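Structure, as structure tokens:
With one protein chain withheld, the remaining protein chains of the complex are depicted in position.
Order of writing sets the labels: A, B and C. Residues in every chain begin at 1.
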Amino acid sequence: MPALWMSGLRKRFGARELWAPLDLTVEAGETVALLGANGVGKSTLLRIAATASRPTAGALVVDGVDAVRSPDQARPRVGLQPQDAPLYAELTPHEHLRWWARLHGVAVDPDATLVQFGLAQAAHRPSAVLSRGQRQRVALALASLPDPPLLLLDEPFTALDAAGATQVEALLAARRGRKGTLMALHDEALARRVADRVVRLDRTGVHPA
Amino acid sequence: MSDGRFRALLWKDARRELRGKESIAAGVVLVLLFYVLDLFAFPTLAGAPRTAAAVLWTPLLYAAGALAGRAWAAEADRGTLELLRAAPVPLLSHGLSRWVVNLVITLALALVGFVAGGALFALPVTVEVALPLALGAVGLSILASLAAALAAQARSRDVLLPILLVPLAAPLLQAGIAATLSALAGLPLSEARAPLLVLAAYDLVALGVSLVLWPILLEGE
Amino acid sequence: MNDATTFLLAFGSVFAGIAYYMVWMERKAKALEARLRTLAAKANNQDAPSGNQA
Partner (left out) sequence: MKAGFEAKARQVSLAAVLVGFPVLLYLTWFVAPDWSYQPDVTAPLTRKILFFHPPSAWASFIAYAVVFVLGIAYLNERDLRHDRAARAAAEVGFMMNSIALATGTLWGIQEWAKAGQNALATVYSEPKVLVVVVLWLTFAAYLLLRRFVDGPERQARLAAVFGVLGFIAVPASFLTSRLLTTSLHPDIAGPGSNPDAAVSGDVGMILLVGFLVFLALFVHLWLQRLRILRLEDETAVLEAQETDTP
């Protein structure tokens, strides 16, 4: 059963139709990279898959659940790292992890996860004082925390140093063969290196790159 | 949705408000500001029940709006709404958890106003005066949270929020002031049954409607 | 303001306002429809001769 199945998916903002009806499938265990020019709607596509945005039309099935008809059932099966990695300024990374784990109803060892994502020394500092790269790592930790059947990463490598990049690749390697992952990326070379399959999004839909 | 998850949301919203303690402090100062202003105009409120009613209700209306606005503005600006929309809980729970925290703050501000009114202008410190303010605070916290969530997604939200809140709060203020006038006239609670019933009824209707509107309000584009 | 002036002020302003609004809207609608025809016409003859379907 695919982690993500989209068919005839459309999204319209006012008079503007983002794409022609598009189809996209991410198999369980497959890592797919989504390339596309700025503003073509990569983030919107990821947010639709995460049930954070409503599609104008089309079918959307996440890990076997019809996400259009019952988004609340589909949402726990998805992990989304939104663009710009938003966090609560007043809360520390440690608090974010504990809070997100309780929301998902999963047990987590915050300290171990923070070390895994290289955030040991920033663990107890309010997110307001973290660097963009550190915020990115916290957002990645949150999205991957429940080891969701479908992981959606919006520009995961931005603002990451070499160590951060290897952590993302480690995360992808840990999921390969088990869970589905869809990443929005810019750099085609990077996409080919870290993903099993690379597709491109434009006004006419999604095509193998 | 299990209450464990709702408690997690409550914890997050409460932690954000209490961590900085700014919003409680700012709210108290805001309310007291109105009372200081009143000192300039009214050396005493004895024999002026209508003025006293305005003195009691105006700060509550404004402070409830301002504080609710602050919380939602931060969510909208930092994009954390996106995070919430991906959280494994219905959108409604985010609205409700934020409202519950706002309710506690608004009730606290009503208490501050109530005490300040008694201390500064010797307004009667009785249940008859306190109950309308409490019921009003409940309704105002619901409407202020909804208005703030609306304004947070618009431009110049600080101007827009009171403009949205006042028409919605009109029935609350009318009934609340009527009940307060009855209390200031020394009448027992039974005399103010009509306005108090209106207050309680409007609170329930506002809560009921908010259950339907929160998911629509917080929905992602 | 005595009785007559208030009356004329009220009725006059209401009627003038409504009449002006109706005329303004009709004129605007006509102008928009004219513009739409020219745009549609331009779009058609652009497609027709070169025949390049989008």
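Everything below uses one rule, namely that a residue touches a chain if its C-beta (ideal position, glycine included) is under 8 Å from a C-beta of that chain, and two chains touch if they have at least 3 such contacts.
Keep in mind that this is a model prediction, so the values were computed, not measured.
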Which displayed chains the unshown chain touches: A, B, C
Residue among B:Ala14, B:Leu32, B:Ala130 or B:Leu181 touching the omitted chain: B:Leu181
Subunit A residues touching the omitted chain (full complex): 13-15, 54, 56
In subunit C, positions touching the absent partner: 1, 3-4, 6-7, 9-11, 13-15, 17-18, 21-22, 25-26, 28-29, 32-33, 35-36, 39-40, 42-43, 46, 54
Interface with the unshown chain - residue positions in subunit B: 143, 146, 150, 153-157, 160, 163-164, 166-171, 174-175, 178, 181-182, 194-195, 198, 202, 205-206, 209, 213, 216-217, 219, 221
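As a working rule, only the chains that are shown with their structure count from here on.
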From subunit A, the most remote chain by mean C-alpha position: C
Rounded Å distance between subunit B and subunit C, as computed from the means of their C-alpha atoms: 45
Inter-centroid spacing, subunit C versus subunit A (mean Cα positions, whole Å): 49
Computed distance of Cα centres, subunit B from subunit A, in Å: 37
Touching residues (chain side subunit B, partner subunit A) in the complex: 2, 4-5, 7-9, 11-12, 15-16, 19-20, 74, 78-80, 82-83, 85-90, 219-221
Residue numbers on subunit A that touch subunit B, as the complex places them: 13, 47, 50-54, 72, 75-76, 78-80, 82-84, 86-91, 95, 99-100, 102-105, 142, 146
